[in-house]
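Complex shown without one protein chain; remaining protein chains in place.
Showing chain A:
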Amino acid sequence: MNVLGPSLAPYIRSSRTLKKYVTPIAHWYADLMGYRKMGLKYDDLQVEESPQVQRALGRLTPRETYDRSFRFKIASDCDLHHKPLPKEQWSKPEDDKRYLQPHILNVLKEEEERFTWDTMTVQRK
């Protein structure tokens, strides 16, 4: 179990029919979750209390970091009011890209590579 959690997405994407039928359900579910009504993106929900995600957060550009902090501020404000944002301020589905997931995957890959190098046995041919 890694910080990104379990996911059937790779399996679904690998099959063309499954992808065709499951994608609209996935979009509907993401809308239903309600985070867009608070101006957030999906990767803002990512659990950040782990060393891997902290390393990945360090790889965001300064602009991305600022925008993320700004969205958190807006969402906290929403929570105080116990009300979602007005409709114009909801985050748009086309802008809702996974900006943090590639960095997390790279960090996980690098950690695995380091573990492999640390624990391999070497034989000279």
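By definition in this document, a contact is a pair of C-beta atoms (placed from the backbone, for glycine too) under 8 Å apart; a residue touches a chain by one contact, two chains touch by 3 or more; residues count from 1.
Heads up, the rule we're going with is that contacts and distances are computed from a predicted model.
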Looking at UniProt, which of "Spermatosis associated 17", "Sorting nexin-4", "Proteasome assembly chaperone 2" or "Cytochrome b-c1 complex subunit 2, mitochondrial" names the chain that isn't shown? "Cytochrome b-c1 complex subunit 2, mitochondrial"
Can you work out which residue in A:R13, A:K97 or A:R114 touches the chain that's missing from view? A:R114
List every residue of chain A that touches the chain not included in the displayed model. 58-59, 61, 110, 113-114, 117, 122
